[in-house]
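Note that one protein chain of the assembly has been removed; the remaining protein chains are unaltered in position.
Moving on to chain A:
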Amino acid sequence: MLNQNKYTFSIILLFLALILSGLFNISLGSVNIPISEVISSLLGLEVEKDTWKYIITNYRLPKAITAVITGSGLAVSGLLMQTLFRNPLAGPYVLGLSSGASLGVAIVFMGASLFGASFAVVLLSKWSLVIASSIGSLFVLFAVILASIRLRDTMAILIIGLMFASLTAAIVSVLAYFSPASQLQQYVFWSYGSLGDLSWEEVGILGIFWFLGILISIGSIKNLNSLLLGEQYARSLGTNIRKNRMAIIIATSLLAGSITAFAGPIAFVGLAVPHLIRQIIPSANHLTLVPAVIFGGAILMLLCDIIAQLPGSDYSLPINAITSLIGAPVVIWLLVRKRKFNF
């Protein structure tokens, strides 16, 4: 019998793992807070020390939520891109969205010096970064959507996305070449990615974009499954290829664009999480994969954040380096062990 609930157990396990990593993530940091106190704080009960409650509500909790949003959002957009392009190498980066965001931010940081110092003061607020990277992502998004309206071939869109990525990277290099060291450094710090600098208000806005993106992804599950057969079969099953492709691109842009705007260009998660999940859950059905990838991405991001905080010390490492440092060997190990690459 075709058991549709075959992987429900795995998904429940992933969900429990997500809760656990969330609790550990909030508990560990420069000051370690006991898990029991974390739980009482989250439940609104009395907490032993007021400073703990302050740290949790104003710092740890928004950071953990940002990690969950970032990890799950990037992982889902990676899955969407891999299915849309039927390419295991695809991730949110292939549409050039992150490159667009980088260009926006690079112009703010490094272009500011070209436009004069007074201008730079106005520009260099937190929100100007968010706005600049959003504009950058949107710019690339519109270019990609225009291309996808004109082109019938999905692979051509993939190539156009990659071209935009190298184009924007080239402009960033030129800007960097002419920029003073201090501005260059600011840009480099942004490119490390960061989960911790978000206020509740910002988390709320990011959350809205995330929610919309995830909603569209869930609505696309049936069509994503038909795309596994290739576009011709999908069409013969009644799928509207263009409408479906547009929905997938918009969902990816909402997710990857907003996440890059608020948390910086976080590498690796979007590409790797779908592959990690396929190793655990050997199904191609997106009804199973989408929730699994949402939980898996969130877990990976929470764990990477714990490591990046170097619990017990006052230092923290750039999150972007940790995701790749931890994630890449895991993927390599899994693939070598299994000797077979299932896509």
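Here is the rule we use: contacts are C-beta pairs under 8 Å (C-beta built on N, C-alpha and C of every residue); 3 or more make two chains touch, one makes a residue touch a chain; residues count from 1.
Assume contacts and distances are computed from a predicted model.
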| item | value |
| --- | --- |
| From "Helix-turn-helix transcriptional regulator", "ABC transporter ATP-binding protein", "protein-glutamate methylesterase" or "CoA transferase subunit A", the hidden chain's UniProt protein name | "ABC transporter ATP-binding protein" |
| Which of A:30, A:57, A:128 or A:285 contacts the chain that the document leaves out | A:285 |
| Which residue of A:27, A:77 or A:226 touches the chain not shown here | A:226 |
| Residues from chain A at the interface with the omitted partner, ascending | 1-2, 4, 86, 218-219, 221-222, 225-226, 228-233, 235-240, 278, 282-285, 287, 342-343 |
